[in-house]
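Take a look at the structure set out below.
Only a single protein chain was left out; the remaining protein chains are all shown in position.
In order of appearance the chains are A, B and C, and numbering begins at 1 in each one.
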Amino acid sequence: MTGPLQATTLPETLSGLLGLNTNDPLQWFLAALIASALVGTLMLTNTALVIWAKRKITAAFTDRIAINRVGPFGLLIIVADAVRLLSKELIVPDEVDRPAYDLAPLVLASSALLGFAVIPMGNGIQIADPETGLAYVFAVASLASLGLVMAGYASNNKYSFLGSLRAVAQNLAYEIPLVLTGVSVVIFAGTLRLSEIVAAQSETLFTLGGLAIPSWYAFVNPFAFVLFMAANLAEVGRNPFDIPEAPNEIVAGYMTEYSSVYFVLLYLGEFIHVFLGAAIVTTLFLGGPAGPVLPGIVWFLIKIWAVFLFTQWTRSAVPRVRIDQLIEIGWKGMLVLSIANLVLTAVIVGVLV
Amino acid sequence: MSNPWIAIGALALVGILIPLGMMSVSKLLRPRVPEQGKTSTYESGEIPTGDTRIRFNIQYYMVALLFVVFDIETVLIFPWTVIYRSALENGVSLMEILAPMLVFIGVLVVGLGWAWRNGAVKWVRSPRAASERRTKQ
Amino acid sequence: MSLEEPRDAKPEIGVTDDGLDYDALAALLGDTLLDREDHVTTEGFVVRPDDVQDALRTLKQEAGFDHCSCVTAQEYQDRYESIYHLKKYDDPTHELSVVVPTSRDDPVSQSANDVYRTADWHEREAYDLVGIEYEDHPDMRRILLPETWQGHPLGRDYDQTQPQVVTLREHANPLQEDHMADDTDTMFINVGPHHPATHGVLHLKTVLDGEQVADVEPDIGYLHRCEEQLCQQCTYRHQIMPYPDRWDYTANLINEWSYARAAETLADIDVPEYAQVLRTMSAELSRMAGHFLALGTFALDVYGEFTAIFQYAFRDREIAQDILEDLTGQRMMHNYFRLGGVVWDLPNPREEFFEKTRDFLDDLPAKLDEYHDMITSNEIFQVRCVNTGVLEPDVAKEYGATGPVARGSGIDYDLRRDDPYGYYPELDWDVVTEDGCDNYARVLVRMQEVEESAKIVEQCLDLLEDWPEDERTLQSNVPRTIKPEPDTEIYSAIENAKGELGIYIRSDGTDKPARFKIRSPSFSNLQALPEMSNGEYVADLIATLGSLDIILGEVDR
Partner (left out) sequence: MIGILKGMATTMKHALDGETFTVEYPDTAPDVSPRFRGVHKFSQERCIWCRQCENVCPNDTIQIVTDEQRNGEQYNLHIGQCIYCRLCEEVCPVDAILLTQNFEFTADTKDELAYNKEQLKNVPWYKDIDPLESREPDRGAWIGEGEGEIDYQ
């Protein structure tokens, strides 16, 4: 077990190092800005890796070799792709709803990035630790669907339009189960502050052959974990719930009319969003950055990549559901199950305490 | 203790600046070759047939209304979950803290059941499209 | 269903123990019958253009000809002619051609659309390419060529050199009013020709009501390559054979058999038994390759673009193609059959070939188990496919559906067994049918057909291995130039991977056919798409299209 309860956030540490006064809003803001730049760069680098990793992972599942030409293991493809995409011509279709069309990529990319503000990534890397951390992170994560709707509706393209309608329907169906399941964790932890939720998971659940199994909520409440993983897949729009994009049906959904840097932002934003989902799963159920031997931040990255790998795995083997089936699964299955989970958790906690 | 929301604001600034930075880099790099036809919207290679500013059957109106109700419910559940454990540890009886919430959720479940029975929580099949379908025996 | 009851009650007219009694059928038609023609495998009943519906309805209801296989149109020096090739789903050897001559001045003939729904597209094609018009046809438009096309290319007085001004902007959007109407909340949308799901260049004019399909109309012809005309300019002996490979370009080799069968029957050419075994084996390998591709692309439609199944299916298809490459020298465009046999024996050393093929067959059960694990047993897949894209058997028959599409609707129809050719009758295999009538049933049929094909290949390998060395005759003696008697007509069909692939040939005494008509299974199967997907969700429209397994090269020809 590394790291005791995190006492300080990254801006505070930085203020200490740089000798800034945390009580002066301006100096505090400066420290936070530096911290944010660090975290933002970390997450963007992490997501840029996806360009390479995603192809390699898909290739592994489909028995192919995949990229290995540019640089070692084809890693330089990231640079090549970035340059290629950024230097593409930006084609803005006729009669798009201009402000919304331009804003959508921004909204998607920044909202996903914003979620990382409260995620404890280990080794004191956390920008802020507000009391309502969990509520905040759910709120920010669901902002992404707003981006999708804006992109889809502003494009003036019929496929995009269908895609944005689907995005709304999907969001309606999965937001509530997601939040209700997440909240069941709060019953155990008794707080919305994410650092405390992580800390609560560091106790030893039981010892198995000398190995201390921590009380990660994935072990304590595996049912909630499975439910949350499924709802999270829908929240980030991955198979079997990737219907807002569904290339075989509606070409590329809300993305159809985007090119050049706008496409990059949508693409990147989507993957930051996947990682944000993974980070929430990690924080709520997998003990956050906790882990033996390695530093916390490494464990944190390993865990979010594991969740990302899972999304790619389902992509290779699970069929896409239909929109009406999605609504039914969401409202008749997941909602009922998540309410049951909440009540059961409350009862169990009540009896045990 | 310093205000965490200022720190979050800083990240928001970074979160907007990074995409804006990428946009300006792209602006410097990318060519601009305006051509007639390039800017028409994509419709599978055919000439686009009208725009999307039309009245369209969205089929999930009822679900959307239900969502509003249930979303507020989750908001109400938040504070309860936060104090639940500490209240129990401080000696509040299980009945006192659990029962009201159970009643609350129970009412919602009854509501969901009612909506379910009335077919509000499913994708509404379009009567027009369904009538196109040849009736099967 | 009241219409069908009397048919079941009394025995069909004109059926004897050894085939059809054409005299009885002629008597049935009575005065509507003008004349009788002799075709190679059947007879042609000549009726007047305004008696078409009556004659066809009588034949359908009284004599049980429930399968309108094809409509061939052609132009003679003095007349136009439409030929309705009728068959029975119960016994496709019972064939009858209904010949409808119309005058050159006024080529108008009654439409058979009321009797056989499948005549719709066939007659549109006849109008498009030859120029015969059909009265009472619900939708007399061009089908393969653009609306703005000048002239009818298979007509005698067609001027090939005339300019065809077909600019993009002149394409009328036929559904313009549909989406502009303010009083509905539907939306018109094009699915295809450049769309990820259409597996080629198909255009579906779709009207959506929400997520549901209110109306869909396939628009074909983007891949029209004048294959019929091409074949009319090639010699029977050599030049036509390379082209069938290009019709259904996923399961190529079987198509060659369609031409080989028609031309061999026409010119009375025998095929040595050894060559028949080789043909049977290679055709079944090709069918497997085609079904693997169908399975993979269907998975793509249901699972999304990153599914692993597509790659696995392609891997297995590649192995079948490798074997075919060893045998024929090409992976897809084999050109392996010749009139009177095949071009090559098994490659030397033969043992290596046997080993390679047997390895493939031995690995197959494990691979099919894997497919079943990944596809058919997957609950979400079942939810997606069961009861979607439903094609009831009587509707399927109306549209002339054949192949896995018909067999997925419980229609027990397979020309390999019902109208035997090649070495199939000597081998032990089964026709696969499923009663589901839905997308799921069609997938099951294809997967089981792969197993059956494997059984056939296995038996052929055994036969080839034991074949005495001095009896390995690859080809019979065939004249260098084939000139069938003038005005002999033949329609014959084989079962390719998609269904009944029929060829109509009329000779005019030269070494090239005077009329070469291809009846492609995908053409008829695709016609049933609106029936299957109106009222369904968009996602199911795509899945249904995938499960029809149409190949545009074959639809548009």
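Rule of thumb we're sticking to: a contact is a pair of C-beta atoms (placed from the backbone, for glycine too) under 8 Å apart; a residue touches a chain by one contact, two chains touch by 3 or more.
Predicted model only: the values in this text are computed from it and were never measured.
Considering the intact complex, the chain excluded from display touches A, C. Shown as candidates are C:C234, C:L361 or C:V431; the residue that touches the absent chain is C:C234. Residue C:M333 is the one among C:I13, C:M140 or C:M333 that touches the chain not shown. When the missing chain is restored to the complex, the residue among C:H194, C:R315 or C:R358 that touches it is C:R315. Contact with the omitted chain, checked across C:E135, C:E273, C:E325 or C:E392, is made by C:E325.
Although one chain is not shown, part of chain C still touches it, namely residues 234, 238-243, 308, 312, 315, 318, 322, 325-330, 333, 335, 343-345, 347-348, 370, 373-375, 377-382, 474-475, 477-481. In the full complex, chain A touches the omitted chain through residues 57, 59-65, 68, 313-314, 316-318.
Operating definition for what follows: only the chains that are shown with their structure count from here on.
Centre-to-centre, using mean CA coordinates, chain A is 15 Å away from chain B. Separation between the centroids of chain A and chain C, computed from CA atoms only, is 50 Å.
For chain A, residues that reach two or more other chains under the stated contact definition are 158-159, 161, 165, 251, 323-324.
Residues of chain C found to touch two or more other chains are 187, 189, 195, 211. Interface of chain A with chain B (complex): residues 9, 11-12, 22-23, 25, 28-29, 32-33, 35-37, 39-40, 44, 83, 86-95, 105-106, 109-111, 113-114, 116-118, 127-130, 135-136, 153, 155-161, 165, 168-169, 172-173, 175-176, 179-180, 183-184, 186-192, 251, 256-257, 260-261, 264-265, 323-324, 327-328, 331-332, 335-336, 339, 342-343, 346-347, 349-351, 353. For chain A in complex with chain C, the residues that touch the partner chain are 58, 61-64, 158-159, 161-162, 165-166, 239-240, 242-243, 246-251, 312, 315-325.
Across the complex, chain C is touched by residues 43-47, 49-50, 52, 54-59, 123-126, 128-134, 136 of chain B.
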